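Report on one structure; see the data block that follows.
Shown here: the complex without one of its protein chains, the others still in place.
Take a look at subunit A:
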Amino acid sequence: MVRVKFRYLLGHVRWQTTTKMNSLDISGIYHYLKNSVKLNFGEYAICRLGWTLNVKQYNPLTGLFIVRCSRSQMRQVWLSLTLLDEINSQKCAISIIHSAGTIRSCNLQAIKHTNSSLLVAKSLIQIKNEKEKYQKKKNKKKKTKKKKNKYLPNTLVKKNKSKK
C-alpha cells in the first residue's frame, strides 16, 4: 500500500517589539515561507514540494502555528523557517517545538506548551499562599492528647478460651 505521508511542524513566533500583529494571516505566513525556501534551496525544491506545502493553523495571540510538508522535505522546510528574518518589515524569530505525523498530536503538544507558561503565573500566586499557610500553622497551638485514667477498669482484655 503506497500512501502519501506528511509531517506537521509546530512552530512559535517571537517578535522583537511587543506590538500586536493583527494584520498577519495564514496566507501571509505561506507567502514568506515560500520565498525563503526559494532563496535558500532554489526553484527545484519548490517544485518538489508542490501542493503538499500548506499552513494549517495560526494563533496571533500565542504565536503558535502548524505547517504541513511532505516527509522527505521536512528538514529543508525546517531550515528555511529558522533562517526567516523579517515579516512585514518587522524582525522575528521562529523556533520549532514538535514534529509529528498527525495534527492531533501537534495540538496536544501545544496544550502542554501553553500550560507551562500558565504555571509561571500560577506558581507566583501559589508561593504567596503557601507562605501564609505555613505561618498560620506555626502560630497554632498543638492539640493536647487526652490522658488515660489509670484507675478505670480495662474492659478490653481478652479471655483465654479453652478448647473443648
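Keep in mind that, in the parts below, a contact is a pair of C-beta atoms (placed from the backbone, for glycine too) under 8 Å apart; a residue touches a chain by one contact, two chains touch by 3 or more; residues count from 1.
The definition used in the following text is that contacts and distances are computed from a predicted model.
Remark: of the listed names "F-box/LRR-repeat protein 4", "EF-hand domain-containing protein", "SKP1-like protein 21 isoform X1" or "Ribonuclease p protein subunit p30", the one matching the undisplayed chain in UniProt is "Ribonuclease p protein subunit p30". Touching the missing chain, out of A:Lys5, A:His31, A:Arg75 or A:Arg104, is residue A:Arg75. In the complete complex, the residue from A:Lys5, A:Lys56, A:Arg71 or A:Lys91 that touches the missing chain is A:Lys91. Counting over the whole complex, subunit A has residues 14, 16, 39, 75, 78-79, 82-83, 85-86, 91-93, 95-96, 116-117, 119-121, 123-124 touching the chain that is not drawn.
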